[in-house]
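Notes follow the structure.
What you see is the complex with one protein chain gone and the rest in place.
Chain lettering (A, B and C) follows the sequence in which the chains are written, and residue indices restart at 1 in each chain.
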């Protein structure tokens, strides 16, 4: 790969043209945990991957968020998809979805299971804000900052970051709390996310921010 | 970059998990020309790039589409952005947008200027279907297939492909008629687009499809 | 009520100004059954009403639709509402919603229970197209005409008709298959619906249309 097409030059090239500005933190964050259901996190699933220690890191962020009384939203998807989605373009593109059936695949990984105070959003497309009322709920709670964890960087994480940004919310992707089944896809999409939609921020910085909110 | 993280393995890895199915062509296409305004296509613009022969190739597709009486939609953006966008996250992330002012930057490149029969959609976010009535218009014309050309692969092209797919429409990105200011960004995003949202198809195949519709 | 403010003059006044045009039937209808869950149709519910014979009439339309292999979508709502909806404006306006809990209130009335081939859409706002992927599903099935039954005329029926129309779909409200807990609210909203969003059509006309599709 030539220097002009390396990831580094790609990020720099965009930054030189005024992309990749910082949108920062506001006063009222919400934490999103995207698609940490078994369909994605269990290697036995046809679309699943072993995310190693990432679940432990998300658990740490969740603890900080709970102590700061920050609202927490989990997303997962409905299996099987609707009849229309099976017959239409959705399952023509994602051909394995009709094979996944039942609550055992949509259920969030045990280690980071939602508490009764959290909200689980059933979504049907990559973005957590497409075809859901998540944005309405964020507005009802006067959330101004969306903190994103989960999978996949190249799909639901990126799409959710984009729609959150599009809606006028400060959007933060926590660096080592998002992942992808392909490391190359992860790396490439993190550049675009940081250039275009969200601040990619270290977990330690987010945890300090959450600690400050407790005071 | 290790073999397991090369673009090739990334595409294969996803295909092995049932992504990258084909959604194909329907009977009633529309052609989209995304953001071929001077802000993006004139190297003198702070966010502009020289796209070389790509404009000529888009002109060829436009000819085929006009002969087949296919509806054509151009998108461009309003400069300067709204007051809220300037004060909010939008221009915190895209810091050069407030500097671009006036119709000379939003105007479509002369070589492929819209005709009176075409529709120009003023959009305010990357996706041509976000915050516009483009989807309503496609439905009014009973369009079932969206053919995408223009820029940037890593931004407005990808976002438009995703929202078109999300809305249940067959979505096709014409391979050498979309581009990006960064070749690395182009290459990476074409993989995700083909895996997740649209069929990436050669221009010759699309032109044959348009020719068949004339009969 | 003076003649100039009677429902008749209101409809005429609008028609004279070019409203209330006919949008007609297309070739690919879907049938919507809006909010015929027990929360609305059981007088024991805090927001429920006895709709008398209306359920029987909807059952008749359903039979015609099933014979014509027309896709059928039911909507209902989730009880209790989400935590954000309870804390926010949603349940400040609809104060009884938090009191309704459990599947016994969201379940569709037995007489017109969905079959396995039908789709049940869980919605969270009046319009069946707001915060759901119903529009995506209609597009995936290439639906061009939406036939609406259910309750309430002044709420979810009207809102669904408006959003279906906004999305570019031919929209038909079946006259004696929609209802409201207030007859005055029903009567007034049927005028606006016919003026602005949907053709209000007799059930016999819709059933003939469905019969024609079987051939």
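The working rule: a residue touches a chain if its C-beta (ideal position, glycine included) is under 8 Å from a C-beta of that chain, and two chains touch if they have at least 3 such contacts.
Because the structure is a prediction, the values reported are computed rather than measured.
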item: Residue in contact with the excluded chain [from A:42, A:87, A:144 or A:187]; value: A:144
item: Missing-partner contacts on chain B, residue numbers; value: 71, 82-85, 87-90, 117, 119, 122, 124-125, 130-133, 136-141
item: Interface with the unshown chain - residue positions in chain A; value: 133, 135-140, 142, 144, 166-169
item: Chain not shown, touching residues in chain C; value: 1, 4-7, 9-10, 13-14, 17-24, 46-47, 84, 88-97, 99, 125-127, 130-131, 154-155, 159, 162-163, 165-166, 168-171, 181-185, 187-189, 191-192, 195-197
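Criterion: only the chains that are shown with their structure count from here on.
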item: Intercentroid distance (Cα basis), chain B paired with chain A, Å; value: 24
item: Residue list for chain A, restricted to those that touch at least two other chains; value: 84, 88-90, 125, 130-131
